[in-house]
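Comments concern the structure below.
In this view, the complex is presented without one of its protein chains, the others remaining in place.
Should a chain be cited, it is by its letter among A, B and C, assigned in written order, with residues numbered from 1 in that chain.
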Amino acid sequence: MINKIVSTSSEAIREVRDGASVMIGGFGEAGSPIELIHALIDHGAKDLTVISNNAGSGHVGLAALIENLQVRKIICSFPRTANSKVFPELFHSNRIELELVPQGTLAERIRAGGAGIPAFYTPASVHTPLAEGKESRIFEDKEYVLEHGLKADFALVKAQTADRYGNLLYHATARNFGPIMCTASNVAIAQVNEVVEPGMIDPETVITPGIFVQKVLEVKEPLFESQLVEDNLQYPW
Amino acid sequence: MINKIVSTSSEAIREVRDGASVMIGGFGEAGSPIELIHALIDHGAKDLTVISNNAGSGHVGLAALIENLQVRKIICSFPRTANSKVFPELFHSNRIELELVPQGTLAERIRAGGAGIPAFYTPASVHTPLAEGKESRIFEDKEYVLEHGLKADFALVKAQTADRYGNLLYHATARNFGPIMCTASNVAIAQVNEVVEPGMIDPETVITPGIFVQKVLEVKEPLFESQLVEDNLQYPW
Amino acid sequence: MVNINQIKGWTRAEMAQNVARDIPDGSYVNLGIGLPELVADFVPKGRELIYQTENGLLGMGPVPEEGQGDRELVNAGKKYVTAIPGAAYFHHADSFTMIRGGHIDVCVLGTMQVSEKGDIANWSTGAENAVPAVGGAMDLVAGVKRIFVITQHTTKHGHPKIVEECTFPLTGKGVVERIYTNLATIEVRNEGLFVCEMAPDITFDELQEFTGPKLNQ
Partner (left out) sequence: MVNINQIKGWTRAEMAQNVARDIPDGSYVNLGIGLPELVADFVPKGRELIYQTENGLLGMGPVPEEGQGDRELVNAGKKYVTAIPGAAYFHHADSFTMIRGGHIDVCVLGTMQVSEKGDIANWSTGAENAVPAVGGAMDLVAGVKRIFVITQHTTKHGHPKIVEECTFPLTGKGVVERIYTNLATIEVRNEGLFVCEMAPDITFDELQEFTGPKLNQ
């Protein structure tokens, strides 16, 4: 019987090795898999390449992972937020590498990675510093830049509902990068608020079909980054 | 007030001009917008380029459009079906042009067209006759072929439910090419079994967001190709 | 030379109103963070606009009442929003299909600089000590049909933000169609910048003084 449900967060992330690439879902705190990230901090894998839209805030979640010096490089569209202190400090002291990617290009690169498309052309960033050193090409009088698909060893995402097959539903704008990151990683790990029996999720409404998900962890009442930051908390606590 | 609902099929397709490119949804009869195709036959626009997975069967729907000599060229993955007589005959007498595209490449080209991606690389068809004359390129020791995004002036698709914004839900495997064709056409026209009030469609379950749809026609009890073929019907009747 | 602080010009609300007036009924609109967000408050009666936010919502509604926010229903500025009846959620690749694919009619953005050729620089000052962050700006300016810029006419120090050539790193080249400032509304054409409307308490010559490139009437 196929059963992708794991019972502990350490079981969820235990295969993450030093040097692994890890996609982490979320747009700010919406969709950020805090519990899985904290499990990764406990686990301690180092030298990670993280692919995530943001770089976390405060001293919890992704910011805490970075602060714990587990991240060698981040591929990111917007590493600056209201309460981000950790990333700027490490960035300025050259202790973390940044590959800055326009948000839509980041999304499309991840989507391409998941879809077996090694490279594609996009109009975004043409004539800007972010296109420097990249191949460009004209199609029908318009210039485009060549971008490459992005894959990762792992994805950590947050969803709302799952079944044992790994089918996922999301909540509102927490969906963001979750579905595409699941497609682009070898091992996609989803934390969900609720696990249901197969058949409880209407097949018309499935957002991430189970084929893209390898592990599911139920976290009934997940923490929220902004609340933890407001409470001045720091992970590990 | 935004209201994309039109009340007649002729109103739905009246802007289709001679020489237009038209994407037509459906995988066999599942998702085939028979009523819209018949309206296009009544309308009479000629010299069309049709993009569709199949070439119709019997003498109704897409096959009837082809039989009526309105189609100059078809871009297609599988123009051969159990009851296809029309297409083979015209094809052999050089009265219709065929661009044969692998199904996944066809889907990805349409998706790229809708997403503003002018071209991408795919492994499908490499070392086959369908890659002849196309650019190829090696990424990480594997060969890929360059394929171009596909757009169209119009799309005719079949969905299950819509609201006045053009949000669409589909039914089972009738979904197939509908969502991507809506994104890749200037004017996407959907026939739906049911029109509902905005808010009746859960925003978590929308398959085609209304931004991709320009016109909606309610067809409460659509015809099915296989039934019409079985009944030996021919359009126009 | 006039001191820019002596000119009242349009308020932020009036600037937003100027933008809103130019967005046709039924448009799909993406509003940047900050000043652009105000535009939604000034849509003329009888028009229905649909707002897209690139983090995955089409049909964004107003800010919820205090305490009613959902931490996972936010806009691109990561602030609480709501969803209208008829809204749709989607993932990031689908969101940028809307943006890059030319499906959004209008994008309203703030900026640091905009050139007479319609180049826009709004993501980085290029300063050594800044953490670079780009977000969706480059995709928006490359993909949305019409790019409107809303900005103070000059920097706090009185330097023109409308320039002959951007000195800051570009977000996009030749993409801006209209510029809405506290002093004027300006159209970017192939032949140069054309003033569509000026704030009531400013003359054309004064406007020219606060603008880098030559303006046309």
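The rule we apply is simple: a contact is a pair of C-beta atoms (placed from the backbone, for glycine too) under 8 Å apart; a residue touches a chain by one contact, two chains touch by 3 or more.
The model shown is predicted, which means the values in this text are computed figures rather than measured ones.
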- Give me the visible chains that the unshown chain touches, in label order. A, B
- With the full complex in mind, choose from A:79, A:114 or A:178 the residue touching the hidden chain. A:114
- Note on the structure: Among B:35, B:108, B:163 or B:204, contact with the omitted chain is made only by B:108
- Out of A:67, A:108, A:147 or A:163, only one touches the absent chain, namely A:163
- Item | Selected from B:91, B:154 or B:235 as touching the chain missing from the view | B:91
- Message: Contact with the hidden chain only, please: which chain B residues?
- Response: 27-31, 53, 77-81, 84, 87-88, 91-92, 98, 100-108, 110-111, 122-130, 170-180, 207, 224, 226
- Which chain A residues would touch the chain omitted from the figure, given the whole complex? 1-2, 111, 113-117, 163-165, 167, 183, 197-199, 201, 203-204, 206, 209-212
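In the analysis below, only the chains that are shown with their structure count from here on.
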- Query: Measuring between mean CA coordinates, which chain is farthest from chain A?
  - Reply: B
- Query: Looking at A-C and B-C, which pair shares more C-beta contacts?
  - Reply: A-C
- Note on the structure: dist(centroid_CA(chain B), centroid_CA(chain C)) in Å evaluates to 36
- Message: Distance between chain A and chain C based on Cα centroids, please, to the nearest Å.
- Response: 29
- Spell out, as numbers or ranges, the residues of chain A touching 2 or more other chains. 108, 122-123, 170-172, 207
- Query: Can you list the chain C residues in contact with two or more other chains?
  - Reply: 57, 83, 89-90, 93, 96, 99-100, 142-143
